[in-house]
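With one protein chain removed, the remaining protein chains of the complex are shown where they sit.
As written, the chains take the letters A, B and C, and residue 1 is the first residue of each chain.
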């Protein structure tokens, strides 16, 4: 029944068969989901954050449930870029050769971001990069880069210098003026921006007087943050000309449509993968049905179609 | 049974019988609640925002429900300071003479804030002011003052010049560094800070393609924002020496305790008043019971007691 | 002098724990729920409403406003249409379920001492606040005539009650499956023009109420309307429910939901109920 809807979108030269990506850190490297869903239905897989050396992450507990949301302080635990290439990327290349892979890149310093990309440039099976300048869970680097225009621009410029592949910069919502930061990274040659990463939050156990996360603070995700995310996508989409990838609390097709209307060219699904591991394909189906029911022929026509 | 717990706290020289205030804009001028609860149980009533001239507010619809929260774009509709004194303040003075009244002050310009305070200085029955530099729902003034240290400091300095009454500055969460802004207003003589006001958000009706709020964007409140609010209270309390009034999503006594542990001297209850109009007294009772059950003699001992 | 406010003496509001005693489907997509709620049932006046907490958790937070269809013997009856999360959950509530409500709220229908013959015009679920009114008018010995409309016969609500207390009930359905084919405003227009009424009371989709108001104005009969607005607090503090009137913004939850039609500035009135 959805044959009539053109679900393809284009993100900085990368053409995707569906306007839906996985949100970094919530989908592993896709392997764990391959038993549960057909990965070919996704627009692209965005991998967990990859750093130059292995990172240990933060002490446990690393998550806490909150009203309509969750806090996490994973801290970008990962086995490093070398292990990523040998294990995760190799698996994706052999088992999901049709699915574009966007690697989420982390670093403590500008040089580390660049070093990760330099290593990944050797791998032919990569469709693009998402540079994470917005992780609230690491001390050096992480969110710090994403909270000022100058440092966001600096990371973007350096990464741009290392690759001609589509370069997406992932923005932090923990700022006064996200549109300003988006404009700064656009000026340095980013092909797209993705937003939002998690809102910095905290929860305290009133029984023990201790923070629920061992690290104290962590990142808030899930439906609780959706109104903030939609607002920021709307602000950024009006400020830049490059595509915006919207995320934050998407649980249903209607949520995804809301982000598209606000100005997103594609959306990403994060926390919902934990609640329902089939969320991504369910949402893609629902988006197609939504368009079909309203006679919308191209899903891309929804982008920025809010009447305001 | 709570006789043993000392529930009093002190906010910038103002001594309150309970560490719980009403959040501005969610309690009218208390009159509407007088049939439903005993106002004498409250630490203080914080009135709705009062401006120099009458304000019309924004067009309807002005609210939208979101997951564990709500958006509002009321836009500080009020009848102006003169009407406030004649109607609301006079009622409070005659019907609730024991309850300290803190007037929430709004303005489009620094001069307007000052003019409102100048008028209110003539009224003996006012315990203090809360200067709202964080309303996301008005174009000029409002949140704009609360998003830079310089303008936050300027408003504070001007208001401080007009009054010796306790002066609370209400901070916006829509900033990169709320602790920096708190430090700036402390330096200008604020007696306390209150936080958080609402997070700027947006919701779009996918049926009509229109924003759910006529104004487009509005302020997000309720349990959804609690983790962000607790984190900000924790950051600000470590940065300043003046008392912090914490709010954002408090629905239960445990929520209130969480804010106290994070560093709040008192808390304010907003959206919960709509869900359960008896929330304030229910929470005060619950806080006293919490202390009693754990042998905590003074509720003030909870302030900043998080183990981190 | 027009004040656009509430002239009534309104009974004190309470927060009451209530129990569902019956809950049945009465028309397509419409349920009738009966609550045991002695205090509110005793005090509530026709046209007033209650603010019901359906949600238990904090997934959706706000209470839902509902008019009272009938109140008697310590019980309240609410007619509700299933439109979203809250009303879906309400439809699932079984007898014995406990909830709480704030009420009586708002300013109900005014009944002038001089009234002898009232015309009630109901569109779709507009019957909800008109049921109590019809019974009250009849009890006071005031003649009642009803014009009621719905998309189809399957979705007509309140007919039994109206036929019991009214001297005449005219029905219109969009598809003609019951009564006259067409909108209720067609039927009502003729009736008002015929004359003989000294009060018109109407509730239904806002565009319909507006037309009825114009018909009544034409015939120089005082008309009252009951308006729906999104409501957070229901008690006058949040200013979410404003209605534009000739005397400025008024709160539907305390100054309404019933207003004299002539006081409403219809142009800007925001319609949240086109569906019904």
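In the analysis below, a contact is a pair of C-beta atoms (placed from the backbone, for glycine too) under 8 Å apart; a residue touches a chain by one contact, two chains touch by 3 or more.
The structure displayed is predicted, hence computed values, not measured ones.
J.: Which of these, A:6, A:121, A:177 or A:276, touches the one chain of the complex that we don't see?
T.: Of all options in A:6, A:121, A:177 or A:276, contact with the hidden chain holds for A:276.
J.: With the full complex in mind, choose from A:7, A:50 or A:70 the residue touching the hidden chain.
T.: A:70
J.: Which candidate, A:12, A:61 or A:189, sits in contact with the chain we can't see?
T.: A:61
J.: I need the residue numbers on chain B that touch the omitted chain, in ascending order.
T.: 67-68
J.: I need the residue numbers on chain A that touch the omitted chain, in ascending order.
T.: 25-28, 32-33, 35-36, 48, 56-57, 59-65, 67-70, 72, 74, 77, 214, 222-223, 251, 271, 273-278
J.: Applying the definition given at the start, please give the residues of chain C touching the unseen chain.
T.: Residues 57-60, 85 of chain C touch the chain that is not shown.
Going forward, only the chains that are shown with their structure count from here on.
J.: Please identify the chain lying most centrally, where each chain is represented by the average of its Cα atoms.
T.: B
J.: Could you state the distance in Å from the CA-based centre of chain A to that of chain C?
T.: Roughly 48 Å, centre to centre.
J.: What is the distance, in whole Å, between the centres of chain A and chain B, each centre taken as the mean of its C-alpha atoms?
T.: Chain A and chain B have C-alpha centres separated by 34 Å.
J.: What positions in chain A touch 2 or more of the other chains?
T.: Residue numbers touching two or more other chains: 67-68.
J.: On chain C, where are the residues touching two or more other chains?
T.: 58-59
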